[in-house]
Each structure stands twice: as C-alpha cells, then as structure tokens.
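Left out: one protein chain. Kept in place: all the others.
Moving on to subunit A:
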C-alpha cells in the first residue's frame, strides 16, 4: 500500500470523480433534468437501470411529469446530502425527531395539495424511493386519523359504493364507528 497521505489523495480524487458523474432524467412531458448519478440512485428503479447498463444518454420516466420529477429530485438531493455528511452531529444520538433538521424539511416538503401529494406517492412507488414513499404515505395516514368513513370519503373524494340499504345495515351495527 502507498503511504497514507497518497492513499488519501487517491480516494478523494475517486470520490470527486464519482460525485461528478451525471445522468439525465426525462420527464413524461419531455423535460430533461441532469442530476448527479449518486442522487439519482436514491431511486432503486433508476439504480437498476444504470447498473444494468441500460442508461444511454438519458433515462425516460414516462410516468412522472416534470413538476413532480423536479420535486423528487429535490428530495433525493437533500437526503443524499444529509446521508453524505454522516458525522455524529447529523445522525443525532438524541433521536428527537423535532431537532432532526431533515424532519423539519420533510414536513415542509409535503405541505402540498392533495393532487401533488398523490402524484408524489405514485412517483415514489414507481421510482422505488423508500424514504419518499414512507414520508408521503405517513402524511396521508395522518390526514385520515380520527375521521369517520364519511369524512374520509369527503377528504379524499372517494365514491361510496355501498347501496343505501347496505349502508343502513352497517350504520346500525356500527354506530360507534361513526361517532
């Protein structure tokens, strides 16, 4: 092995090279986004495409619009940065989520309208980004807490496909569920 100083220089250089490797992602409406490969690989779907050597010039994502894709990229960048700085101060031992800076950022990130939120869920599912899927699903679950079935339907525009008779039956036996 070379002396420690040279090996450090080499690995830094390798890191640099890896960091600057880029890929281009193309949204369904034709817009292209150039991102660091490491950021794009937050998506397991993209990671597999790259590793399989199928990424030529750009990776088309026909299921994701540009608006959503730009947000997703924003999420991946932010989370990749935070993971990169894996100093003890960031991976907080306090495990108090309110002081974890990412939690605050995440909370702000999901303050969007329902349409966007569900688009993000579908994108996170398609792109297989666990953190984003968990975050968005939890946001929806929190919106459901404490709501009666009717309130859930109203909040999320779900059609009630029970007939009035069926619903009366259910209501009779479950009156406390509807409280």
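In this section, a residue touches a chain if its C-beta (ideal position, glycine included) is under 8 Å from a C-beta of that chain, and two chains touch if they have at least 3 such contacts; residues count from 1.
We take it that contacts and distances are computed from a predicted model.
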| item | value |
| --- | --- |
| Chain not displayed: protein name in its UniProt record ("ER membrane protein complex subunit 10", "NADH-ubiquinone oxidoreductase chain 2", "F-box domain-containing protein" or "GATB amidotransferase") | "F-box domain-containing protein" |
| Missing-chain contacts mapped onto subunit A | 27-31, 62, 65-67, 70, 112-116, 118-119, 121-122, 125, 133, 137-138, 140-141, 144-149, 152-153, 156-162, 169-170, 173-174, 176-177, 179 |
